[in-house]
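Every protein chain of the complex appears in place save one, which is left out.
Lettered A and B in written order, each chain numbered from 1.
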Amino acid sequence: MTSSRAAFAAILGKDLRSELRTLQSLPAMALFAVTTFVIFRFGLDRTALSGSLAAGVLWATLLFAAVLGINRLFVSEREEGGFDAIRLAPVDRTVLFGAKAAALLIYLLVLELITVPVFALFFLGSAAALPPLLIVLVLADLGLAFTGTLISSMAVNSRARDLLVPLVLLPLVVPLMIAATGASDPLLTLGGPAYDRFGTWLAVLGLYDLIFGLVGYAVFDFLLED
Amino acid sequence: MYGKGLRPLSIATVALLAVGLSLVFFYAPLETDQGFIQKIFYLHVPLAIVALVGFVIGGLFAIAHLRSGNRKWDAYSYVSIHMSVIFGVAVLITGSIWAKASWGHWWVWDEPTLVSFLIVFLMYATYYPFRYAIEDPERQARYASVFAITAGAFVPLNFMAVRMAQSLVHPRVFATANGGLPGSMLLTFLFCLAAIGLLWVTLVKFELTAKSASGQVKRLRRALDAPAPGTSSRIAPEVS
Partner (left out) sequence: MLALLASAPALPLGEGGKYVAGAYIVFLVLIVVYVAIMAAKLQRIEKELGELASFAEQRKGEERDKVGAGV
């Protein structure tokens, strides 16, 4: 095992174990999402959602719940000297970016594992849309993970960090949201899932993931310089 | 010396703007579809193009800053983005006026280019609070460069996604390609583009000169051990 891979596994493992033990972020994120669904039920005065409305409610809620997790992503690094550790270790510092993005991706997937069925229960007639939706979720989560990790690593060293993440992150993920809702909209129609431009939207998601993965990989080193 | 060459640059800018304005109102023919309202495009579209190019230039300066470590690139990057944000305000206001003139509403979601521009503008507007939130100046400069690069990568992706989101039912209001413009209109448009571009360059240089002068004053103050006045800017990088 190369030392980079070992470092990656170590950081990822530490994060997941810590989250499992303390359950800081995930329950809050899930609860927030479910409560937000209820707020939408009353705010929109609807008990069933379909098409673009369903896609919008789902993705907006997931995004805001994700922000909660992204805010907390680097807190342990900051408080326990994780940044110094990676600076001193003889590994490529980008490993920290990769490991944190992987952790965030896992948090987001677990979040969706809990909340998307709840969404289907609350608002959708059937669960037929869920399998194809999974592909959209994974691709969108990857993009969110890359961008979220990048922004979070910068915000953690600033004042008003909880404000900074949503402020800077939200415009950045607009293309991601456009593509995710674009793909989900026909999936969530009442008559059963349709696949209008499904491939195109997935391609856009893939492109977003690629671009921001590369950008994050390229610039992360500079963020850790002292 | 940032101020050097500012005067000929300004004169050239004024000249180009004057000629451009004359071309718009005395030379370019009236368009059949939109009539006189179309004249706004000679202002609105060059402003938008120059603002977007300015953002990309800001990203390029940011790359130079990260690679060289020289803080002057950060100052160039900041001023480029700053100027493009100001031009962006002009883009949105003129775009809104055009929308009101054409469609009767002060804002329309149907025009993908305008909507994309709004999102880009909002993105870059967060540049200021972002810088403000980071106290250490060296770290602030570095993070700002990362932001500028990330945002630069975001711009084309954003335009593409917004365009795709437009329902294919709505007609595209203006074609972005300049093929389809008759010769005299194209000439006028290109001239105005050059004029606005030169204006951007002149104002950036102007801003850098002012920053440099402030920087020199601070330097002098430090050299003389003179007491400092109030607090200095927290977000704008110093130039000296």
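The criterion applied here is as follows: a residue touches a chain if its C-beta (ideal position, glycine included) is under 8 Å from a C-beta of that chain, and two chains touch if they have at least 3 such contacts.
All figures in this text were calculated on a predicted structure; none of them were measured in a lab.
Considering the whole complex, the hidden chain is in touch with B. Screening B:A90, B:L186 or B:I235 against the full complex identifies B:A90 as the residue touching the chain left out.
Remark: the omitted chain is touched by one listed residue; of B:L16, B:L118, B:L203 or B:V239 this is B:L203.
Where chain B meets the omitted chain, the residues involved are 21, 24-26, 28-30, 35-37, 39-40, 43-44, 47, 86, 89-90, 93-94, 97-98, 100-101, 203, 206-207, 210, 213-214, 217, 220-221, 224, 226, 229.
Just so we're on the same page, only the chains that are shown with their structure count from here on.
Chain A and chain B, compared by their mean Cα positions, are separated by 31 Å.
On the chain B side of its complex with chain A, the touching residues are 66, 119-120, 122-123, 126, 129-130, 133-135, 139, 142-143, 145-147, 149-151, 153-154, 157-158, 160-162, 164-165.
Interface residues of chain A, counted against chain B in their complex, comprise 150, 154-155, 157-161, 163-164, 167-168, 171-172, 174-175, 178-179, 182, 197, 200-201, 204, 207-208, 211-212, 215, 218-219, 222-223, 225.
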